[in-house]
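Left out: one protein chain. Kept in place: all the others.
Let's turn to subunit A:
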């Protein structure tokens, strides 16, 4: 934001900074310091790349989730949706090998299928929520079950695997990169930067926040409420598609247990980042920090053997609750 006005503004900023703005940043720094102290490999190139690349899937989805939550919604279906998209993408690619052969066209076609499936799934959620006016929680809870079961059905209870040659050709999309930075990290960074810009500087971001803050006011202010709400779910659907595109080359397969609990991790990251769960205020950069915090905890528990990695979920849960407490104190201090 551009600060062109005088003193009182500065003081109010400074007053509200420490808790709910600086909180997540400080937590992240603390984790990095802790990790570095516990294990000398923590800051190594390999480990950093590993952590960031694994964060990318949840991260890309969480950026989309930030918009949905800011607009006063929620989407519980993203984990199953990712599994479903992965399944459809793999089946489409396998089916296209005879016509397209192994090569760039095949990968591009697979990516196209993933994006379109994500778009369609997002539109369906958005349509039911914005136009048919069914509660977001209900719609996406239903969708969560539907996609999960569809994926299991497509895989016939087992695993859908990408053709071996195709997989070998596609693998570099997860494992390679440019200038030593892996592709998933690059894509995550791009999505995050564009998301931050969209949230802060575009009418769409402003409209999302106004919708979440008070839908009536938004409507009376000529905001196309239905379209904006629909837009948030479509955006999220497409981003789930993007995340899947980065995910499939990692394992080359999908099953009924792909993407389990991703929705909760994404929502947790959004909340840790300072976005209000009830909507009206969202912060994409905060979400990025939230994602990093969650994956660092996982990573540190795996590297250092003081606490059992099985306690990962416990620690993450405590952190989510702490984040909300911090937010509330930040609010009442104003």
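Just so we're on the same page, a contact is a pair of C-beta atoms (placed from the backbone, for glycine too) under 8 Å apart; a residue touches a chain by one contact, two chains touch by 3 or more; residues count from 1.
Here, contacts and distances are computed from a predicted model.
Novice: Which listed name, "Sulfite reductase", "Monosaccharide ABC transporter ATP-binding protein, CUT2 family", "succinate dehydrogenase" or "Ring-hydroxylating oxygenase subunit alpha", is the one UniProt assigns to the chain that has been left out?
Specialist: "Monosaccharide ABC transporter ATP-binding protein, CUT2 family"
Novice: Would you mind spotting which of A:100, A:213 or A:324 touches the chain that isn't drawn?
Specialist: A:213
Novice: Considering the entire assembly, which residues of subunit A contact the chain that has been omitted?
Specialist: Against the left-out chain, subunit A lists 1-2, 4-5, 8-9, 11-13, 15, 197, 201-203, 206-207, 209-210, 213-214, 216-224, 280-281.
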